[in-house]
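A single protein chain has been omitted from the complex, and every remaining protein chain is retained in its original position.
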Amino acid sequence: MAEDTLPELAQGTPTPDGPMMARPVRPAVTLRSFWGNRSRPEGTGTGIVIVGAWGALVLGSALYRSDFLSHQTLLAVTFTMAIVGVLSVGQALVAISGAILDLSVPTALILPSWAIVSLLGQGINIFLVILAALAVGGAWGLFNALIIVFGKINPIIVTLGTNFAGAAMLNILFENAQTPISSGLAKWGQGKFLGLPNIFWPMLLVVALAGYFVPRSRVGRHMIAVGGSSQAARARGISLRKTRFAVFVISGMLSGVAALLFTASDLYFIPNDGSNFLLPTLATIIVAGIALSGGAGNLWLVLLSVGFISTVTTALAFYGLSDVWQQPPPGAILMIAVSIDGYRRIRSRR
Amino acid sequence: MSKLTTRWVRGTLAAAAIVPLMALALVPMNVGAVAAAASAKPFKVCMGTGGQGLNWQTGQGQVLQSIAHKEGWSSVVLSNNNSATTTVNNVEVFIQDGCNAVVEFNPASPGDVPAMQAKFAAAKIPVITFDVPEPGAYFVGIDNLKAGIEGGQMLGKIIKSKWACNLDLLIASHAHGAGTVDTQRTGGMITGVLDECPTIPQSKIVNDEGGGQVSVALPAGRNVLAADPTAKRIAVVGINDSTVVGTIEAAEQLGRSADIIGWGQDGSLVTGANVDPHLLGSVFYFLEGYPEAALPLLKEIAAGHAPPVKDDTHNNPEVLLQPCPVTAAQARNVPGYSARLQKLMQSAAGTTEYALFCPNK
Partner (left out) sequence: MTLSSEGVIGAQSPASARQGWGRFTELAGGAVGSIGITLVVVVIVGLTWVGGSFFSKGNMTIIGQAAAVPLLVGTFSGFALLAGVVDLSIGSNAGFCAVVFAYLAAHGWGGWQAAGVVLIVSLAVGTVNAVALVGFGANPIAATLGMLTVLRGLAYVVCYGSAGGIPKLIPGLYSFTNREAGPLPLIFVLVLLFVVGATVVAMRSRVGRHVRAVGGDEVAALRAGISVTRVRSAVLLLSAFGAGLGGILWEGQLGGATNLLGTGLEFQVYAALMIGGYSILRGGVGNPAGGAMGLLVVAGVTDIIDVKAVNTYYTNVIIGILLVLVVFLDRLRGGDSFE
């Protein structure tokens, strides 16, 4: 397999991933990858597992009901993929850069959404609204980054705190919001392009741009280096501060993009709707094999992962499970997926 | 200073802070209560609002406080935060606060937290429950089951006239977290549709979890519709307007909205400039105005003539509010939530929203 078929991001040694959350003790010896062959692109193993599981799901469902393979199913899945996909790219960048997780996804999504809808309601031009969404999203990321960098506090704790406060503030600020039906955004959000939802294509673009530019741009390579080892990165002269700010601002702007897709396709929302997106986002990057210890991760796998997870709930409906039984299976799949992943890592260390 | 000494100092300080704290805790201080008993206290009415993120739930609290203010009563409004534990904890707060009457919108269905009524009964505080009957409490509200059935029948009539009862799919979008309100409203709507069209087979009825919100009903609706890719004539019912509109929007996204009709409940999305064209109607409860309907009862309690609580509150409510089923066309003449709330607060005490706003009384 050619090296650049799957653009991978890990440039150095795969990080040893133990069951602990914290940065593990680093052995002096370089570990061999799962295949024992370092020329394999990073994440191939995980990718194969996801594709395999996805394939099995699709095949099984198609055998169970032949009308599973229809354009309707494709639409249902791709609509669901769009918003979570964009949020997952942002989350992946956070994880890859060694900032572990950003738990403030709910606020990061709803704050720009509220801005979008408020501005549209006042008749502001759509291009300005888009800029505003990116700005507000980026500002939230900046806010988190300021606390993380100057407080020198772990991002997972900071974002847990800022989300507690932020989601509550949103509830105090507004009770519900509507995207004007007559607006171009609403019309665009319900439409399709080349047979797939309009909101799907920006997500694809985001994944493609991130997947291409992160390993090739200076900022991206700095992110990976910092995620791999912040001391080593600093020794190489990389500014940790600038990198952290970049990660969170970019991730915040991506939530602004997600907010545009959200308000375009969901025309009426309340502040607490944001909390529906946290778990799927985390599940997506974890199933995609993005190491929470940082320094490695394949953004194309994020696309596969969000596709797989989105297909699960649709498939469940075909099995007659559209009601309360819809909740347990995705959780079980997440558990199984990370168990398989963990097992692979343990075995690769022996 | 050595490390041990700093810890000593810190530890001693901490202990010095903790010990009196513990001592204080063991000595109950009723200073506040004693001071209050000295002066005559006004009638205190308290409310626990639903806390489910729905604007009329906050509205109920605001209207109650406005009423109390007009009557010269004092009032306390807390949110039950859509949580059974918060609800029961708020009960304790109300009891300690010396509430003379409590109004509850219990987000955890009745009887699922028997502790609530048990505590109020032990404290001998009269309780009024909104919309969700509770044994031992006065019931003020809509008959949710009847409202559901009426809404379903109105949709059923349209299904009969439009499609001669031949539809391909009836989606019922539930919110299982809402307990009996969901069972009665959504279940009632299905019953109402079947009343008009008894020939619709069970196989064409699909229940999904719409969460009572557009953001949950959307993906759920997409999955249900994808799982029935050939269904063309689709009808939607649900626990409220949001869940029905979410399901309809899902059909629009999948390009299946040519022949879809829906009927909502609570009227929250059937007014204003953004009404979905496929939402043919809803049922107004004018929920934010419930406290006005409870006012006569509250006055009786305040005057010391609390009527006996009826035994079977479900079939024998203290105050029964009328639901106001409306078609989307009729709803155009009904003001939106904020306008209604404002008008209500400015009206004379005891005016009901039904009297003010229902287009077909």
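We just call them A and B in the order they show up, numbering each chain from 1.
As a convention for this text, contacts are C-beta pairs under 8 Å (C-beta built on N, C-alpha and C of every residue); 3 or more make two chains touch, one makes a residue touch a chain.
Here the structure is a predicted model, which is why all the values come from computation and not from measurement.
Trainee: Using the touch definition from the top, which of A:282, A:302 or A:315 touches the missing chain?
Mentor: Of the listed residues, the one touching the omitted chain is A:282.
Trainee: From the list B:68, B:108 or B:328, which touches the chain that is not on show?
Mentor: Only one listed residue reaches the unshown chain, and that is B:108.
Trainee: Which candidate, B:42, B:179 or B:336, sits in contact with the chain we can't see?
Mentor: Among B:42, B:179 or B:336, only B:179 touches the chain that is not shown.
Trainee: Which chain A residues touch the hidden chain?
Mentor: Residues 17-22, 24-25, 100-101, 147-148, 151-158, 160-169, 171-172, 230, 234, 240, 279, 282-283, 286, 292, 323-335, 338-343, 345-346 of chain A touch the chain absent from view.
Trainee: Taking the full complex into account, what residues of chain B touch the chain not shown?
Mentor: 4, 6-15, 17-18, 21, 24-33, 51, 76-79, 81-85, 88-90, 92-93, 95-97, 108-109, 111-115, 118, 176-180, 182-183, 209
As a convention for this text, only the chains that are shown with their structure count from here on.
Trainee: Could you work out how far the Cα centre of chain A sits from that of chain B, in whole Å?
Mentor: Roughly 35 Å, centre to centre.
Trainee: Applying the document's contact rule, which stretches of chain A touch chain B when the two form their complex?
Mentor: Listed in rising order, the residues of chain A that touch chain B are 65, 67, 70-73, 75-77, 79-80, 171, 175-176, 178-182, 190, 192, 197, 265-273, 276, 313-314, 316-318, 322-324, 326-327.
Trainee: Spell out the residues on chain B that touch chain A in their complex, using ranges where they run on.
Mentor: The contact residues of chain B facing chain A are 53-55, 58, 174, 176, 206-209, 213-216, 218-220, 222-227, 229-230, 242, 245-246, 249, 252-256, 269, 272-276.
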